[in-house]
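With one protein chain withheld, the remaining protein chains of the complex are depicted in position.
Chain IDs A and B follow the sequence of writing; residue 1 opens each chain.
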Amino acid sequence: MINAKSISTDLAALRANSPLVHNITNFVVMNNTANALLAIGASPVMAHAVEEVADMAGIASALVINIGTLNPLWVEGMIKAGIAATAKGIPVIFDPVGVGATPYRNEVATQIIEKCKPTLIRGNASEIMALAKENVATKGVDSTVSANAALDAAKNLAVETGAVVVISGAEDFITDGKQVLTIKNGSPLMPKVTGMGCTASAVLGAFAAINKNTLLAAAHGMAVMSICGEIAAKKSAGPGSLQMHFIDTLYNLSDKDIADLFIA
Amino acid sequence: MINAKSISTDLAALRANSPLVHNITNFVVMNNTANALLAIGASPVMAHAVEEVADMAGIASALVINIGTLNPLWVEGMIKAGIAATAKGIPVIFDPVGVGATPYRNEVATQIIEKCKPTLIRGNASEIMALAKENVATKGVDSTVSANAALDAAKNLAVETGAVVVISGAEDFITDGKQVLTIKNGSPLMPKVTGMGCTASAVLGAFAAINKNTLLAAAHGMAVMSICGEIAAKKSAGPGSLQMHFIDTLYNLSDKDIADLFIA
Partner (left out) sequence: MINAKSISTDLAALRANSPLVHNITNFVVMNNTANALLAIGASPVMAHAVEEVADMAGIASALVINIGTLNPLWVEGMIKAGIAATAKGIPVIFDPVGVGATPYRNEVATQIIEKCKPTLIRGNASEIMALAKENVATKGVDSTVSANAALDAAKNLAVETGAVVVISGAEDFITDGKQVLTIKNGSPLMPKVTGMGCTASAVLGAFAAINKNTLLAAAHGMAVMSICGEIAAKKSAGPGSLQMHFIDTLYNLSDKDIADLFIA
């Protein structure tokens, strides 16, 4: 179902179509997110004002909502954009950064799921468990548990929300509540770069804009992230150089790289 | 009129004087903008609050207004700063990021031009055409047309506003409505780095602080950007490394580099 060829096919379509991805994301990662989207072949736009989010979502091919540095004015923009995107029928990706860390984040995450009806939710294991109302220790925006500990929570969340749910970690899991796809590529250096998860969510937006099968689109996007992280980590002396090589690798990723490295 | 020597003269003056450039810019590019200004020899400051923008513009040598991630509170700060800067007689550079993409951006851009009376406007071809009220397809913040397609629009906009207008692209055009200067240096990898245009606008601010001939200042600034992009691209494996080498190149740019590479 997912194999090196299916990944390459979506990547080629992404590069050929260069979908416009509208991001309402956090201050920490905006630069990297935009650069990752450009490098992979998409066209990023960042816009958060209530005055324009519906118009911007209206010309976009996917919307990515990320609550990393939320406040009420931004949340208002997120919800307005999400409603416009859902009405237009474009994919809405939700990245619940730090959910579980504060009551405010929990409340906003619940609101966004209810009102924006995301087609895809990506988080680390702690975040997915928090969203599924399971008891889990949180540590700010970092996960305290491994991805497979959150798999049942992810399945339940998928069934409850109708969204495809992605848990990223040493292994990544992608589920629609029934099927589970697994991506085994990656590098332990990746979580040492801030916002790699946020970048993943944005890249998933670009793939979801290209492939209407959201489960496959998400798996393809996570495979590209993980393969690029693996290639880049081999060239890197630490997280500083990983960030640079990662962007270069997204830009240069070849079908041969994918065929050589993808672990089914 | 513009030649390698005139570029070097302004660059030396910039490095000797280290002008304070006040930026009210977008969240995506603030870090790169500040680093580019430091690397070229200027002193950057970012401040957007209505409570302090007039004071900050009052100690600055140029003001750069960029609407990439605007909202009404920031726009209020932009306009207050622009009025203070114009009253003080320092150059005001306006970067109309994404104008044409939403009605809100169009309305804000019109207001900024009317109230802040920019001395220099820099955008990509789509943005300049949108500002000149010409029909043009937009794609978020990326241009859909080549720079020379916007040359008449740029001339009209310059006449109408009294500002020098810069269109950046594969070739850059700088016009006051009568004269047109052209910069042919650069690299096709530059638009793959987010915010290169925003960086250009900030660098133009630094040059405009040094040279009261805004047409020449703008041409010198665009030449430095394009030459540095060209040098950096040759050392780069992709947009990630370009971003790094570009900053290093701004810092190390020599008169010999300019003399060797500048294309008249």
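Structure notes:
Methods note: contacts are C-beta pairs under 8 Å (C-beta built on N, C-alpha and C of every residue); 3 or more make two chains touch, one makes a residue touch a chain.
Being a predicted model, the structure only gives us computed values, none of them experimental.
The omitted chain makes contact with just one of the residues A:Gln111, A:Ser146, A:Gln179 or A:Thr194: A:Thr194. Per the touch definition above, the residue from B:Phe94, B:Phe207 or B:Phe246 contacting the chain not shown is B:Phe246. Remark: the omitted chain is touched by one listed residue; of B:Ala13, B:Ala49, B:Ala237 or B:Leu261 this is B:Ala49. Interface residues of chain A with the unshown chain, by the touch rule above, are 26-29, 31-32, 68-72, 98, 101-105, 138-142, 191-195, 236-241, 243-244. On the side of chain B, touch with the chain left out of the figure occurs at residues 20, 22, 27, 30-31, 34-35, 38-39, 43-52, 55-56, 59-60, 73, 243-252.
The rule is short, and it goes like this: only the chains that are shown with their structure count from here on.
If you lay the C-alpha trace of chain A over that of chain B, the rotation comes to 120 degrees, to the nearest 5. In terms of their C-alpha centroids, the spacing between chain A and chain B amounts to 32 Å.
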